[in-house]
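FYI, not all chains are in this one, though none of them got moved.
Lettered A, B and C in written order, each chain numbered from 1.
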Amino acid sequence: MSELPLEVLSIPAVAFPFEWPYVRSIIEVSLYVSTAAVLVSTLLSLPIALALGFTSFRGKGLLTSIITTGMGFPSVVVGLVVLFGVSNQGPLGSLELAFTPEAMILSQIVLAMPVITGVSLAAVSSVDDGVRDAAFAMGGTRLDVAIVTIREARYGIATAVLAGFGRAISEVGGVLIVGGNIVVSGESYTRTLTTAIQLEARQGRYETAMILGGVLVALVLLVNALVLRLGDGGGGRYR
Amino acid sequence: FASGDSGNDGAEIAGETLTLATTTSTDDTGLLAALNEPFEERFGVTVHTVAKGTGAALETARNGDADVVMVHARSLEDEFLEDGYGVNRRDLMFNDFVIVGESDDPAGIGGESEVEGALSTIAETESTFVSRGDNSGTHTKEQQLWADAGIDPAESGEWYVETGSGMGEALTRTNEMGGYTLADRGTYLSMKSEIDLKIHVQGPVGGGPESLMNPYGIVAVNPAVHENVAYDLAMAYIGFLTSLEGQEVIEGYTVSDEQLFFPEALAEEPNFEQYVPTAWRSSSDDSPSGSSNESTDQE
Amino acid sequence: MRVTDGAGSTEETDETGETDGSNATNEASETNATNAPRATIEARDVTHGYGRERVLEDVTLSVAPGEVVALIGPSGVGKTTLLRLLALFERPDDGTVRHGGEDVWANGNGERLDHRRRVGMVFQEPNLFGASVRQNVAYGLRVRQGWPERVRHSFASILGSASTSPAVAQALEAVGLESYADRDVDSLSGGEAQRVAFARALAYDPDVLVLDEPTSELDPRNTAILEDAVRTARANGIGVALATHDMHQARRVADRVGLLLDDGIVEIDETDTIFEDPSDDRTRQFIRGDLVY
């Protein structure tokens, strides 16, 4: 006779149990961490994808499947490895990064990079050689050709970035381990939407967990709509 | 011992599965595995232990997805019983809470005999204090202790860190960040070898104040509310845990030669601790017994 | 590491910086580049192949300013390969490619880029960039500018305040698409797209245009427009190298015609001579429509 399930699946009659500054700070941390991680990952991934997409060498297949495997890398393990790296005893120990948003960014970079690299590799590889040749023929330098390739693949690259963002913002195992789900003075320091949801779920407060889940999904949808709108305006090219 | 209506015939429950909802701190110590093995052997049954936060464990039971709950948050247990979801609560065992911190005790709370003093010192020196921040039994106890000391830590600065996590995680984070935390002795002992934290304020087990007492109870889910629950089996389980044999297992369970829990179910004057709503006290039998189902007639 | 496609296969690894340098042309000078003397491009005794397979051996072909040279021959003999050498896409395995008499591949990357930017190339497929017609046609001019200006132009085109530069307008006029500047390339028909591709190569007023079967997928109307555009370019002193599988097209537009077979250029001469009085037997057969090999 618990009144939760059906109530929640319809519109929750529960009063919103959080202070707005608390929720806002959680959303901010989530967005800050995921966005920063995705930006850095994209900057690192695009050159790799371009290099992999248009050169061939021994072991390229292996490298590609390592990237594919990386897409399924367990976030808990990534979190542990990053925590070792930034903990007192680790190689980055002197930076005092354990349980900071920056450590979370590090862990999410590791998680998002294979996704972004893998998906943009596919996007970039499918750019017609003819268009690259055309850019070169018009007097473009190698850099110009790369820029044209990225522009042509922009829809696919946007998808890659979104997939990376989705992986980052929806991930809980890694950020929990390296960030620690910390709240200070009623505002989030390293608590993200996912760790907050997990905390609510642990306490059996399923309604509030679902409300936060709704916020998270809405956020992901919003970012998707935004990025797709930016990346759009020319899905296919005349062939 | 009590095993419900059909407890005489073991064959009726053989092969069944009991779902136990409990807290992570109970499960992480390894005690449950030690308890479940002889029970499963004796009755030919299987125990599924689902370890969650205190709130989630009770919620699982409220939904009828568990047959029996073992937690250590008396007020929440009472609410659970009061709402009619549980019957036949028994005291099971206890240990205590301790305040642990970096071994060199930078704030110097080791000298304080009272909890209030130790907490005040932490607040004054603004030493890092890691709070579970998850409304668990431990967290509730901690908040109560702060209130007793007249401090509102959540409002008083960055030294008070809510980590929203289980006991084990809180301990590892305290270990990494430095500072203090309130821990239950069982989890602390079972993790002692992994971390570099020492007890600075003892609970009653170590001669400390009674306010750090940490009692565990076990409750069967009310079969009148959820008819699918394995009530007979749940009662058999409660019966076994509170039997001589079960209590001996608790008594004898050690980690690194230290006893984690102290049996409480058997005493010369047993206190069954069945919760009975005060409004009922006049109209119902004054001595509810563990093997009676009469109290399930409520609602 | 082996680079697999043409665009990256040169060794010009270091050429990304020098666009801002001596070679940067500003908008004002775009249109009067015609005044500069145009130079001949020439492949001299080139040998080239892919992997171990040799496609061309000791082939020589030169295109002077204001001259249209057509290359005819069956599929797979290396017409495209020769044109790519002329357009400085690839370095010949042997022999030289000369622009204005200079051996282009003897130079450094920066200088080769300068030479390369005097050549325009149009492929069988339009290969347009997914953008507006204006952006496509202006692309050659853009990459010749310094970065600050390029960024400025990008913003202008995002904000919709882009204006059509005289050179772009002129190039679009040459292919009869004056009013198409703001169209997205996705909305063009195949013929229109190919005409934009031609305008794109015309816009930066190259010394020589290299055309690889530019009309083989076009209907007669669009073919006629493109052939007219070739004649106009020729009148403006631009040299044109044209590969075509349609010998009638060669006859219509070329000053000289060369027949390329597996053995190399079998015969190259004035158009009339090739079609009316060829000296080689195989030329005669090919012109007659026989399968020659």
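Heads up, the rule we're going with is that a contact is a pair of C-beta atoms (placed from the backbone, for glycine too) under 8 Å apart; a residue touches a chain by one contact, two chains touch by 3 or more.
This one's a predicted model, so the numbers in the text were calculated from it and none came from an experiment.
Formula for the whole complex: give the number of copies of each chain kind, using the labels shown.
Stoichiometry of the whole assembly: A x2, B x1, C x2.
Quick note on the criterion: only the chains that are shown with their structure count from here on.
Hey, which chain is the most central one here, using CA centres?
Most central by this criterion: A.
Which chains are joined by the largest number of contacting C-beta pairs?
Ranked by C-beta contact count, first place goes to A-C.
Rounded to the nearest whole Å, what is the centre-to-centre distance of chain A and chain B, using the mean of the C-alpha atoms as each centre?
Centre separation, chain A to chain B: 38 Å.
Chain A to chain C: how many Å between their CA centres?
Computed value for the inter-centroid distance: 44 Å.
Averaging only over C-alpha atoms, locate the centres of chain B and chain C and give their separation in whole Å.
82
Find every residue in chain C that makes contact with two or more other chains and list them.
Residues of chain C never touch two or more of the other chains.
Over in the complex, which chain B residues touch chain A? Could you list them?
52-60, 62-63, 85, 133-136, 154-155, 157-158, 160-166, 169, 173, 176-177, 225
Quick one: in the complex, what on chain A touches chain B?
By the definition above, chain A touches chain B via 1-2, 4-5, 87-88, 98-99, 176, 180-186, 189, 191, 195-196, 199, 201-206.
So in the complex, which bits of chain A are touching chain C?
Touch list, chain A to chain C: 54-57, 128-145, 148, 151-152, 234, 236-239.
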